[in-house]
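For this depiction, one protein chain was excluded, whereas all remaining protein chains were kept in their positions.
As written, the chain order gives the labels A and B, with residue 1 at the start of each chain.
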Amino acid sequence: MRTAAPNLLWLTNGHAEGETRLNAFDNALIAAGIGHWNLVKVTSVAPQAATLVRGPLDIEAGSVVPAVLASCQSDRAGELSTSCIGIGLGANSHGMIMEHSGTGSPEHHEAVVRQMVHESFVRRGLELEEVIIRSVSHTVEQIGASVAAVVLWWR
Amino acid sequence: MRTAAPNLLWLTNGHAEGETRLNAFDNALIAAGIGHWNLVKVTSVAPQAATLVRGPLDIEAGSVVPAVLASCQSDRAGELSTSCIGIGLGANSHGMIMEHSGTGSPEHHEAVVRQMVHESFVRRGLELEEVIIRSVSHTVEQIGASVAAVVLWWR
Partner (left out) sequence: MRTAAPNLLWLTNGHAEGETRLNAFDNALIAAGIGHWNLVKVTSVAPQAATLVRGPLDIEAGSVVPAVLASCQSDRAGELSTSCIGIGLGANSHGMIMEHSGTGSPEHHEAVVRQMVHESFVRRGLELEEVIIRSVSHTVEQIGASVAAVVLWWR
């Protein structure tokens, strides 16, 4: 990673079953197109100069890649595993990335994330220009996982 | 981030209420002056050549910034949320950073951290020159959080 702020953002998600909780998580990463990197969990800022891009990103497998991650694993058949990410973009400032995951409907998690993005802007005295919210849900068969992520990188 | 060891350390803390646990945590990060970076949690070494500086650090918003983090979120009104960090500086070696957080008094957490710093030096056969301990407590109103951190960076 570099000391300069990342200037690319990629919002993605995925879901899958697996034979263990870690494999279900790993399979959800694959489904999201981020299963071939060494992801590092970071807190939640969208750099001002960053461009939101359509993935997939062309980054060498095994690279150390910062990402905001939401995930939910469950081994209760029939349960809904939902992961949600929201990006708030600022009018003249950096933005904020919020996440929420767990069981329950996408609508529930999206409402929570929307509220969190709003509060994060109010608290910083920043003007919110746009909110982008995406969630993914997985109905657990045996062991399932959902993952939502914002990958941060440098063009 | 770079492959060289960081040469700046900034010890900070903050506390706040929030509408959710993540927002309370986020608001505590803002209060600590570290809410505009993508923090990466690291284990606990103070590089030998690092200088302890008074913040705030001038790092671009959204940068990926390594930090030792202690935090405690609580939604029990009246409960004391305390986060404590201690830096042990070595006489002729690298130092160690220890953290402890939870409910309870700052005195309790500071005593635990002091003991942890001592043990981390004894175990490494290093000579402890100085211990700096800081804690922050928050009395929860509805949903509150405290955060103590050491930010590691490069001058």
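Methods note: contacts are C-beta pairs under 8 Å (C-beta built on N, C-alpha and C of every residue); 3 or more make two chains touch, one makes a residue touch a chain.
From a predicted model like this one, the values you see are computed outputs, not experimental measurements.
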{"item": "Sole contact to the chain not displayed, among B:G35, B:P66 or B:G144", "value": "B:P66"}
{"item": "Interface with the unshown chain - residue positions in chain B", "value": "1-6, 40-48, 50, 66, 68, 93-94, 96, 98-100, 112, 115-116, 119-120, 123-124, 152"}
{"item": "Chain A residues that touch the omitted chain in the full complex", "value": "1-2, 18-20, 22-23, 26-27, 29-30, 35-41, 60-64, 154"}
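In this text, only the chains that are shown with their structure count from here on.
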{"item": "Centroid spacing, where centroids are CA-atom means, of chain A and chain B in whole angstrom", "value": "25"}
